[in-house]
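The complex is shown incomplete by one protein chain, all other protein chains being positioned as in the whole.
This part shows chain A:
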Amino acid sequence: MSAQNPDNVISHNRLTRALIYIALILFAVYYLLPLYVMLVNSLKPLEEIRQGGMLNLPQVWTIEPWLQAWSTAQIGVQPTGLRPFFINSILMVVPAVAISTIIGALNGYVLTKWQFRGSNVFFGLLLLSCFIPFQIVLIPMARILGMLGLAGSLWGLILVHVVYGIGFTTLYFRNYYENFPTELVRAAQIDGASFFQIFYRILLPSSGPIIVVSVIWQFTNIWNDFLFGASFSGAATTPMTVALNNLVSSSTGVKEYNVHFAGAILAALPTLIVYIVSGRYFVRGLMSGAVKG
């Protein structure tokens, strides 16, 4: 390991540096452009958009489209704005993320520290659920929700998302706990701690990074889900994504592009905030266990 391979050394040559930065800035602009378009157009009056010049800054700044999208825009038949559906999504996402993360953590704990005959097969089957396309389960899932009396309810949607998320959360936690020293569990056993005490007092306090990974992953997936929301929600339980679709694709009246842009940003905001707040733990958690530290 003494002599460094010259191919692997990052060049400190000024020109190379400049080229790297130019390339990076170009990529950043390319990816930020849609956000820019949405943002500036959501702050313009509708007439200004009709005149063209999508990339221009607003001549008249207004937050009216945002207020409309939030509280008065026509969604389907009611002029309710996106607010009730935003609340629906929050009411669905928070329990679904919490429950699937807790179950995933418990699964990971059992699959690594309390292995039983066939536990690897069991884990394999759980993993399989990560590869099943959404569309395949739509009809059986609708039957089951009907039998449980949860059809069209918020708890029905939560159940669907929990069931679908367990495969992923179990995978995360199992791989994380695989590297958690078993001697600690044994020491706690000798100290007299019970199954749940060991989990709660010993494992969970060390699980910060992987909890963040699981929460971000689940939050993004469930918040952005459209298919399950469109299939299983009732009129009163429609999530944000479906409502946004109803807003944008309404076939009557004038297309209020500025309101649509504002609504789309509103719909994307929660996941954006989750990433910004906890993103730096995300990579750390995903990488843990990948490299022996």
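Please note the rule applied: a contact is a pair of C-beta atoms (placed from the backbone, for glycine too) under 8 Å apart; a residue touches a chain by one contact, two chains touch by 3 or more; residues count from 1.
The rule is simple: contacts and distances are computed from a predicted model.
UniProt lists the omitted chain of the complex under the protein name "Sugar ABC transporter ATP-binding protein" (options: "Sarcosine oxidase subunit delta", "Glutamyl-tRNA(Gln) amidotransferase subunit A", "Sugar ABC transporter ATP-binding protein" or "GXGXG domain-containing protein").
In the complete complex, the residue from A:I49, A:I202 or A:L266 that touches the missing chain is A:I202. When the whole complex is considered, the residue among A:L57, A:C130 or A:A187 that touches the unshown chain is A:A187.
Those residues of chain A that touch the chain absent from the view are 181, 183-184, 186-193, 197, 201-202, 205-206.
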